[in-house]
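Notes to accompany the following structure.
Missing here is one protein chain; the remaining ones are kept as they sit in the complex.
This part shows subunit A:
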Amino acid sequence: MTLVLDGISKKVGASVHVDDVHLTLERGSLNVLLGATLSGKTSLMRLMAGLDAPTSGRVLVDGQDVTGWPVQRRSVAMVYQQFINYPSLTVYENIASPLRVSGVARSEIDERVRDAARLLKLEPYLDRKPLNLSGGQQQRTAIARALVKRADLVLLDEPLANLDYKLREELREELPRVFAASGAIFVYATTEPSEALLLGGNTATLFQGRVTQFGPTPQTYRQPHDLVTARVFSDPPLNTLKVRKSDGAATLSTGGQVPASGPLAGVPDGEYTVGFRAHHLNLEPTGTHEITIPATVSVAEITGSESYVHLDAGDHRFVALVPGVRRLEPRSPVTAYLDPRRLFLFDEDGRLASADPSQKAA
């Protein structure tokens, strides 16, 4: 099936939860909703599921208008961030519950429940109550229940956020694989850009209830159409600074002037915002024509084989992700190097003015 959200909005009182969203989700596709907390991911999912009715706009399934249909009439499965199971039922009955309601034959229920349990490694726990299981097992139960239903639309609302690191890695790998066979539209909400990149598929970036961009995940990551999308899809946060271009030279808001090269070369004179990701800011020169920014070290965080170095440059705070363990004393002066070809250039309205077309940032 194809799910089309046709200009849907959701307002609760004066606050806008979802703002004029147009999305087309294809059968068998994996779609990531990426956005910070309160950006409208959950609200959007609830509209897709039919748990809420949109204030305006239409929801179409295979061309049919299903706006306002009760959720029972739709083919939807959902997994929440909190581990939601029926506490009074065993794991087996929890997984079987959607099948029991729809009147599937007893033998088929058993088969499908055991298949799902095997896939999600729940077989030893089928007779237990969910509250006697670990968090990971509880969430697997919820996922298994979503799986057995063979719904056309599978919604996962930050399903791994409450799990510990190891389990999260494991389940994240399994999830798309588990649902891939079903041909369902798979929608996965997350706050983490890295999770979106790991899942692949398509990504819709959300900001204040609006979908700022929707497209294949790597493309959305590498070619953000505007500053907001670039910010949403950057972790650590996107570094930005202001430039004023005039007469073939660019004045940086951190001080200093550089020749207008890279994306800066092709735009008319004026004020721009430059955005660049942490791993494009280096502490050693890597090529020619680089922009150099004098800065002082604020903090250096070491994450095993890489270091996050927080830099102060004028009024700006930058983060550089550099390889290796760097022991840098706070307040020690450093020079940061930036390849102009790695820049995103946004105009005053935050729209992408220019990025180097050859950019293959990853």
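Basically, contacts are C-beta pairs under 8 Å (C-beta built on N, C-alpha and C of every residue); 3 or more make two chains touch, one makes a residue touch a chain; residues count from 1.
Going forward, contacts and distances are computed from a predicted model.
Q: When you check the chain that is not on display against UniProt, which of "Gas vesicle protein", "Lipid II isoglutaminyl synthase (glutamine-hydrolyzing) subunit MurT", "Carbohydrate ABC transporter permease" or "Oxidoreductase" does it turn out to be?
A: So the chain that does not appear here would be "Carbohydrate ABC transporter permease", according to UniProt.
Q: Just to verify: which one of A:R145, A:K245 or A:H280 makes contact with the chain not shown?
A: A:R145
Q: From the list A:P87, A:G200, A:P216 or A:P285, pick the residue that touches the absent chain.
A: If we include the chain that is not displayed, A:P87 is the one touching it.
Q: With respect to the chain omitted from the figure, which of A:A77, A:I109 or A:L281 is a touching residue?
A: Per the contact definition at the top, the residue touching the missing chain is A:A77.
Q: Could you please point out the subunit A residues that touch the chain left off the display?
A: Its contact residues with the unshown chain are 49, 51, 70-72, 76-78, 80, 82, 84-88, 97-98, 101-102, 142, 145, 149.
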